[in-house]
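Of the protein chains in this complex, one is absent; all others appear in place.
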Amino acid sequence: MNKNSFAEMPPMGWNSYDYYDTTVTEADILENAEYMAKNLSRYGYEYVVVDIQWYAKDAGSRRSEYQYIPFGEVCMDEFGRLVPDETRFPSSAGGAGFGPLAEKIHEMGLKFGIHIMRGIPREAAHRHLPILNSDLPASEVADPSSICRWNPDMYGVKDTPEGQAYYDSIVSMYASWGVDFIKCDDICNVNNTSPTEENAFSRAHEIIMLHEAIMKTGRPIVFSLSPGPALIKYSYFYEKYANMWRITDDFWDEWPLLKNMFERCEQWKDHVDVGCYPDCDMLPVGNLGKGFGKKWKSRFTISEIRTMMVLWCMFGSPLMIGAHLPTLDMGTKTLLTNTDVLSMRSPNLRPKEFYRTEDEAVWYCRDEEENRYYVAIFNISDSVRAVVCDLTDVIGKSLPVRIKNIWTKEVVTTSNLVIHRTIEPHDVCLLEF
Amino acid sequence: MNKNSFAEMPPMGWNSYDYYDTTVTEADILENAEYMAKNLSRYGYEYVVVDIQWYAKDAGSRRSEYQYIPFGEVCMDEFGRLVPDETRFPSSAGGAGFGPLAEKIHEMGLKFGIHIMRGIPREAAHRHLPILNSDLPASEVADPSSICRWNPDMYGVKDTPEGQAYYDSIVSMYASWGVDFIKCDDICNVNNTSPTEENAFSRAHEIIMLHEAIMKTGRPIVFSLSPGPALIKYSYFYEKYANMWRITDDFWDEWPLLKNMFERCEQWKDHVDVGCYPDCDMLPVGNLGKGFGKKWKSRFTISEIRTMMVLWCMFGSPLMIGAHLPTLDMGTKTLLTNTDVLSMRSPNLRPKEFYRTEDEAVWYCRDEEENRYYVAIFNISDSVRAVVCDLTDVIGKSLPVRIKNIWTKEVVTTSNLVIHRTIEPHDVCLLEF
Amino acid sequence: MNKNSFAEMPPMGWNSYDYYDTTVTEADILENAEYMAKNLSRYGYEYVVVDIQWYAKDAGSRRSEYQYIPFGEVCMDEFGRLVPDETRFPSSAGGAGFGPLAEKIHEMGLKFGIHIMRGIPREAAHRHLPILNSDLPASEVADPSSICRWNPDMYGVKDTPEGQAYYDSIVSMYASWGVDFIKCDDICNVNNTSPTEENAFSRAHEIIMLHEAIMKTGRPIVFSLSPGPALIKYSYFYEKYANMWRITDDFWDEWPLLKNMFERCEQWKDHVDVGCYPDCDMLPVGNLGKGFGKKWKSRFTISEIRTMMVLWCMFGSPLMIGAHLPTLDMGTKTLLTNTDVLSMRSPNLRPKEFYRTEDEAVWYCRDEEENRYYVAIFNISDSVRAVVCDLTDVIGKSLPVRIKNIWTKEVVTTSNLVIHRTIEPHDVCLLEF
Partner (left out) sequence: MNKNSFAEMPPMGWNSYDYYDTTVTEADILENAEYMAKNLSRYGYEYVVVDIQWYAKDAGSRRSEYQYIPFGEVCMDEFGRLVPDETRFPSSAGGAGFGPLAEKIHEMGLKFGIHIMRGIPREAAHRHLPILNSDLPASEVADPSSICRWNPDMYGVKDTPEGQAYYDSIVSMYASWGVDFIKCDDICNVNNTSPTEENAFSRAHEIIMLHEAIMKTGRPIVFSLSPGPALIKYSYFYEKYANMWRITDDFWDEWPLLKNMFERCEQWKDHVDVGCYPDCDMLPVGNLGKGFGKKWKSRFTISEIRTMMVLWCMFGSPLMIGAHLPTLDMGTKTLLTNTDVLSMRSPNLRPKEFYRTEDEAVWYCRDEEENRYYVAIFNISDSVRAVVCDLTDVIGKSLPVRIKNIWTKEVVTTSNLVIHRTIEPHDVCLLEF
C-alpha cells in the first residue's frame, strides 16, 4: 500500500471549522453532507470533515473567555481514547463512536473525515489510564513537556513502542469507524511564537508514528497536517509521510491573506505531486463564523473568490469549503464548480509562474495530453489594470491559435500572442489556448 | 519594608541539592544543620535550604529513568498547596508543614529556606481544587500553556487577581511555617532550549507576584531566582523584585565551568548591591551526588576551591555550600571559612577587573573604611605561570606599602608595585595592601 | 596614566553635528566656542567637538543624494592620514592640521575634540601609501572586508603591529595638534542591519588599538565611542578601554526617542563610574539641522528638555549640546545651566529607579557627603497626572524633613513622605530632601 495512492488528485470537500468552530453537531454534519451529495459531489467534492473538539463536553460554552476551555471535561474511553460527545453526536452512544455517522456519509456516496489534536489527552496521563495493547499506562506515553501552545487538551507522545501503541490504538479505532481522512492539528508547525525551524519541526516523529499507524490499518486514510506554515526545507519529509500539509497559518476571508498566498504558492509549486499536496487551507466563502459567536458573510468579493479558485486549482491545492453549505449563494457555488477551473488541479499539469510584481501575477500550466494551455492573468493591485502580456515564449504553438475565455466561454482566433486585457482589481482573467 | 534590607550581605548557607537531589529527608536536614551550627555559623553561614521536590511521594525512586517522575503523586492540601511528604518529613504530619522543622533550625540559631517550582500543581488544576481566598478554582488560575521544560509538576500562573491569590496563599503559609528564604525555580530563565530574551523572560510577572506575596507577609523572606543565566539587559528588574538571581546554568565541579564564571562575573560585577546579588550558584565541594545515585568526591582541587572562593567573595555572590556537611574535609572547610576572604563580600567593596586573558585574570577591590586593597591574581591556565603585574595605577598609596599574602599571612614591605608571583595552575594569589 | 583620570566627571561640551552635519567650518567652530566660553564654561561645559568629515573636499555638496559622497576627494597627508580641508579650515594650511584651531580653543579656556571614523582611508589603501614608522603600506594595514555600512570613507584596520603603527601615527598627530577628545565613529556598534552581538562587536580590537595609541601619547585624551547601542554584555570591555560609549542609536528631538531612554538608562545605570560613562548622545536643542539642508527649531518642549536634563544628569551621561549656540534661546539655556541639576552628575551619587510604568518613572539618588537626596518624578504619559509616591522607604531620614523644589526653589517641611504632585505631560518634578 502506497500512501500516494490514497489521493490521486488534491482532495475536495467540506470542513466544519469556518462556520461551526468547536460547536458542530451530528445534525449539522448531516445537513451539510446532504447539500454536498446533492449539489457538489458530481464536481468532485467528497470529504465531509468534522473539525476540532468533537470530544469536548462544554465546547463553545465560554466563548467570550476561551476558544478551548482549559481542563474542561472530555469524552474518553477506558483506554484514554477520545470519543465523540454523545450530546452532540447522539449516534455515537453506546461506544459506537463515529461509526454510524460515517456510515450515513458513505451511503450518500461521500467520504468521512475527522480532525484530531496531536498527542494523548492530558486527562488520560493524569489518570494513568491503560493503553490498548501496551503494558504501560498513558502517564508513561505522554511527554509532560510537549504541549500545544494554543489548545490545552493533549500532551505530545514519546517516540517509544508504547507511544506507537497509543497511536495505533486510536487510528485502528478510526479505521473501524470508517474514517477516510484524518486532519491532525498541532503537528505541521508546532511553534506559534518563535518558529525556528528546529522548534517548529520538533514533533516530526509523531507524523511518522501516525503515518505508520494508518498504514497498519490497511485502510486508505488520507493524512492531512495542520497548521502551517510548513517548512519548505522539509518538503521531502512531508511528501514521504503525509498527503497534505498546510503552507500557511489559518486562512480567512481577507484580501491581504489571499494576496500573500501568491508568494507561498510560488515557493511550493514544484512540490505538488500525486498524493502530495501543499495545502492552502479552507475556502472561507458563503456564511461563516456562527460557532465563533459572530456569524458573518464572507468578506471575499466574487472577484476574489475567482482569484482564489484559479490560484488554488492551478497550484494544485486541496479544496476544502469552509462555508455553511445549505445557505451557499449561487454566485459562489458557480465559482466552486467551474469544471474548466477544476480540471487544472491535476498534479500532472505542473504550473509555472510567468512573472509576479506587486500588481500583477501571471501563471500558466500545460495539459500535455490535450496539448492545451491555461494562462491566468491576475490583477492583484487595488485598481483596474490594463495588462499587456507577451506569451510568445510560453505558448509553444504555431500561430494562429484559438483562445477561450474560461468565464465567458468566448473563443477568438489570434495570430498575435501579445495579450491585452483589462482586469478588475483582485480579479483574474483565465484563458485556454 | 524594603526587600533590600532582607539581606544586607550576600546570603551564606547550605543547600541540599548537590548531595541529595530530590531525596532529602528531615533527618538529613537536621544532620547538616547541626554541623553548620557547630562549625560554620560563626563565619556567617546561616541558611539551611531544602531543595527540590520535598512534596513528591516517590521522589528518587526511578532514578535511572527520571530525575522528576511525570505524573507522580504529590502531597497537597485542600487548596492545591504543596506540603512536605510526611514519610520523609515526619514532623510535618497533621498539617504542620515545615513549621516544626523550621523551629528546630531556628533554635540552632540558623535560618530556614525552601525551594519551590514556579506555578501551581498540575494536579490541582486537573482536579479543579479551590484557591484560598478566591472564588475561582485552580483550573482558572493555571495557565495550561505555561510549563517547565524539565520538571513536570506545575503549570504557570496567570497574571490575574486570582493568580495573585494563589501565590499569596502559598507564601503566607510559608511565612506561617517560619520560612526565611525562598528559592524559586523555573523563573529566572524559563527557556532552556532557544533562550531568546523574550522567551526566557516571559514569566516575569510571576516574579513580581511572588515578590508582592512576600511583602504582604511582613516577614523578611529572602527571594532567590533560579535557574540562570539571568539576562543582563533586565538586571534592573531582578534588582527591583529579588534578592538573588542566578547568572549561570547549574554550576558543578568542573574546571571549564569555573573558568567560564570569570566572564560572567566580569559582566555582572557592577550589579552587586545591598540586597541585590547576582548568584554564582552553589559551591560543589566535599561529598556530592548521593541522591543522584552516584556519590562522588568533588572533582575540584584545593587550588580550584581557592579560586572559586576568592572569585565568589570578591564578586559578592551568595555562598551556598553544596556538600554533605558532616563529612566535609578539613582542607575545604578551611577555605570556606577564611575570614579575610569572606570579608571581601561586602557590596560596598565594588570590585574591578584589572585585566583578563585566556591565561590570567587580576581582580581587585578596595575597602574604603580600612583603606585596604585586596588584589587577586588568578592563574586560569593549565600550567604554572610566573605572573608579572604592575599595580602602580591600581593601588593609590604612597610607597612603601606593606603587602600581606592572605594564605600564608606573610607580610612584606615593598617600594615597587610591580608584583612577581609564581602561581600554580587554576590557583590564585590573594594579596592585601 | 589611568584613562579613568581623563574624565572624573561626565564630559560636557558642544558638538557640531546636530546643526552643521558635514559642513562645519573653522569660523563656525570659533563662533560656537566663543559663545561657550562666555556663557557656558562656568557651568562645566568645556569640550568643543568638530564632528564628521572635516577632511572631505566636497562635504555637503550633494545633499539631496548623499550625506557622505562615495569616492569623493579627501584631504590626506603622505602617510594616508586624513587632515582638515583647508578650504573650510584655513588655519590648517601648510601642514598645521587642527593645531592652530586647538590653540585658539585652548586660549578660550576650553578643550578641543574631533570626530574620526574607525579605520584607514580607502584611498590610502588603493594608493598603497606608506604608514609612518612601518615597513608596510596602507594596502597591507587595511582590511578590505571591513567597511562601515553607512559611510564610504574607510577600511577597517587589521589587528597587527602595522595596524597599531597606523593608529599610533594618527593619534600622535592629534596629540601634537592638542586634541583633548576623540569621538570615534563606526566602532561601538558596527552593525546597523542585523545587530547580533557577535557582528556588532566584531571590531573590538580597534577599540583596544586606539586606546593604546592614546596611552602612548601621554596626553589625557578622552575617548568616546559611537554609535550605539552598545552591548550591555560587554560593558566591562567599554569600561576598560573607553571613557564614553553610546547606549542608543542617534538621538534626535522626538519624544518617543526620549521616552525610550528611560529603558536604556534603567539598564545601564549601574555601569556609570569615574572615567566610565554610558552616553545618551547629544542634546538636540535650540536651532538644528542647517547642514542637513533643512534648518529647524528643536521639537522638544521646555518640559521635555527639563525631563532630558534631569534624566541625563541623574543617570550620569555626558552632556554634549547639539544646538547652534549663538542663537540659543534663554529658556533652553536656563535648563542647560541649572546648577542643582548639574550637581547630580557625579558618578558617586549612584542613582536608583524607584519604579517605572508606561506613565510614570521615579528615580532618586543620594549625595552621601551632603546627606542630600534628589528625587525625580517623571510624567512620561501624554496627559497631566496627579502622582502619588510614597518615599518612606527611600528617604532614610527621620521626620520632619525639608523638601526643596529644584525649579521653584520653594522649600516646605513635611512630616509625611507620601508625595502628591500634579505634573504636566512629559515633564518632571525634581525635589531635594
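Order of writing sets the chain letters: A, B and C. Residues in each chain are counted from 1.
Everything that follows uses one rule, which is that contacts are C-beta pairs under 8 Å (C-beta built on N, C-alpha and C of every residue); 3 or more make two chains touch, one makes a residue touch a chain.
No experiment lies behind these values; they were computed from the predicted model shown.
J.: Check the whole complex and report which displayed chains the hidden chain contacts.
T.: In the entire complex, chains touched by the missing one are A, C.
J.: Considering the complete complex, identify which of C:3, C:104 or C:122 is in touch with the unshown chain.
T.: Once the missing chain is taken into account, the touching residue is C:122.
J.: Touching the hidden chain in the complete assembly: which of C:44, C:130 or C:152 does that?
T.: Only one listed residue reaches the unshown chain, and that is C:152.
J.: By the contact criterion defined above, which parts of subunit C meet the unshown chain? Give residue numbers in ascending order.
T.: Considering the whole complex, subunit C reaches the absent chain at 70-71, 122-123, 125-126, 128, 139-140, 142, 144-145, 147-150, 152, 193-194, 196, 198-199.
J.: Footprint of the hidden chain on subunit A, which residues?
T.: 1-2, 232-236, 240, 266-267, 269-271, 273, 353, 355, 393
By definition in this document, only the chains that are shown with their structure count from here on.
J.: Using the contact definition given at the top, which chains are in touch with both subunit B and subunit C?
T.: none
J.: Between what two chains do the most C-beta pairs come into contact?
T.: A-B
J.: By Cα centroids, which chain is closest to the centre of the whole protein?
T.: B
J.: Hey, which chain ends up farthest from subunit B, C-alpha centres compared?
T.: Chain A.
J.: Just the number, please: Cα centre separation of subunit B and subunit C in whole Å.
T.: Whole-Å distance between the two chain centres: 39.
J.: In whole angstrom, what separates the CA-based centres of subunit A and subunit B?
T.: 52
J.: In whole angstrom, what separates the CA-based centres of subunit A and subunit C?
T.: For subunit A versus subunit C, the centre distance works out to 58 Å.
J.: Of all the residues in subunit B, which ones touch at least 2 other chains?
T.: none
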